[in-house]
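Shown here is a partial selection of chains from the complex, left in place.
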């Protein structure tokens, strides 16, 4: 497996190491005049780059990296390589990357001439509406919100202030979005919940008359789906962060500050408390609750309610220690089966 | 975990309970003059609301709900609370919610001036084409069908009568859709099937020359994908209901009245009989069949054909009773392992 360097898009900026230390509020260990011309990950760095080290996972790379300098934490002692010591190397490195990046100029306020904005829609001050966006009757867009190209906002949709609604997002009729929300490309907010009544062989659609309510500071990933409630709101509370391709069914409630990783599916009417974490590809049945602070491991299948603070894993999801013990014993099954066969032989009456 | 009330978007309507009973063809138990000013779920209801109770799961809430009245089934006897008794509380409640909802006026027939409709495309009477939709050469849209904003219909695509094709749907060239079909936002019909021939190290694309055929009364969820066949049709038969983010690979056949829940994946050339149910996040390998009326449990991994009427679950999917027994015994593995260790000790020859 080859590992070719991957570089951020070319930059012609250059900084002295002491300038970088000043930028991040850190202290230099080594030559303060070291010239820094780029930023990179610790494995991919080339001479001239600065990189950072916060995860102990990458400690072995400290002596191997080709970087000219490393941003790291205050407990790291002198090294052959120039260092910048800070309280939070990861945050410091983000600042440095931004210093090397082309400044991204925010889109101009105003409505692109190709956008279709209904005369009854209300746009706050400083709103930017991208090309081919469609804002239907009675919709409302808060101050300084940026609506990307091709975004669709249905009738009486409401989007708050300082939001970033990326290209091709759909927000269907009557759904409401809080302030400082980010919706990534292709996310669909407010499609009909999946509900049918069986009549003979056929399934008859149950009207989905509710809506979706998304509170402040939520982020929802690309091509993720949040269905509208059957007659009330599907509700994503403030600060929840939802990754790409996640499915949130009708009537679900997601508590404050939830973290829901990619491809998770949450079935109808399930309610999550606050600060819940659900790792990737897990699935939850409908009509259960997940308590405050609970953690659900990757790819778990959750079929009953999870208490506050519990950490569960597996299929079916159980307390993590239990699942780990079972998985370990499952791996020992060949041995156990052999033991049982031998025990049976020993106890068989001689022929 | 807090549970704040979630209310449907504000309504200023008010009904007397006897008016509601008349609307749903039910009978009042209690004060027929009770004023009803809103609708809500049984847990979230506030005074003035009417709610409903059909699932036994929510029985304990009947005495606790703050609702002013409850729609329920005829076998429920008198309660402190005014009731409306009906044969089908769920359907009755849907009618009541509709009475409280703003009437959604259907989009006007006609083609939005920003839509791009090829001169050779044929539009039936009463068709509505939304802003920025694109209808390519030779495509055909049936009477009264509503094409949402930004929808793409490829060359010779055919969409039947009375369909609802929501914003941002793609129907690629030569795919055909029946009557009364609903396609939700972002669904992709007719992307190329995933087929390659390996030549040396590289994979060479096998042309996907078939199409997708979707029959009457099908519903397909947001951001779901149905790939075109390699040289024939991928076929979704009438009445099938497919949820969000489902993957249907090339050459698959989905039988009539299937229910396929979110995030399921069905691999190439697999064929489902009629009235099959597949619960969320299950996966099926290619080139198998699933018999009429079979049920596949959530998150099952189906690696061989499933007979008519079978109910399977698990990874690999097995008859549900078998899987449940195995899962229960798996949980008892620590105990079994301990027993085996003790048995071995007992049978060891004394040192």
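Per-chain residue numbering starts at 1, and chain names A and B are given in the order in which the chains are listed.
In this section, a residue touches a chain if its C-beta (ideal position, glycine included) is under 8 Å from a C-beta of that chain, and two chains touch if they have at least 3 such contacts.
Everything numeric in this text was worked out from a predicted model, so none of it was measured.
Peer 1: Just want to confirm the stoichiometry: 2 copies shown, so how many copies does the whole thing hold?
Peer 2: Of the complex's copies, 2 are shown; altogether there are 3.
Criterion: only the chains that are shown with their structure count from here on.
Peer 1: Flag every residue of chain A that touches chain B in the complex, lowest number first.
Peer 2: Per the stated touch rule, the residues are 114, 116, 132, 134, 150, 152, 154-156, 168, 170, 172-174, 186, 188, 191-192, 194, 196-197, 201-203, 205-207, 209-211, 213, 223, 225, 227, 229, 231-233, 235, 245, 247, 249, 251, 253, 255, 263, 265, 267, 271-274, 281, 283, 285, 287, 289, 291-292, 301, 303, 308, 315-316, 318, 322, 325-326, 329-330, 332-333, 336, 339-340, 343, 346-347.
Peer 1: Chain A touches which residues of chain B in the complex?
Peer 2: 1-3, 6-9, 39-41, 44, 57, 90-91, 93-94, 97-98, 101-102, 104, 112, 114, 130-132, 148-150, 166-168, 182, 184-186, 217, 219, 221-223, 239, 241, 243-245, 256-257, 259, 261-263, 274-275, 280-281, 298-299, 315, 327, 330-331, 333-334, 336-337, 340, 343-344, 347
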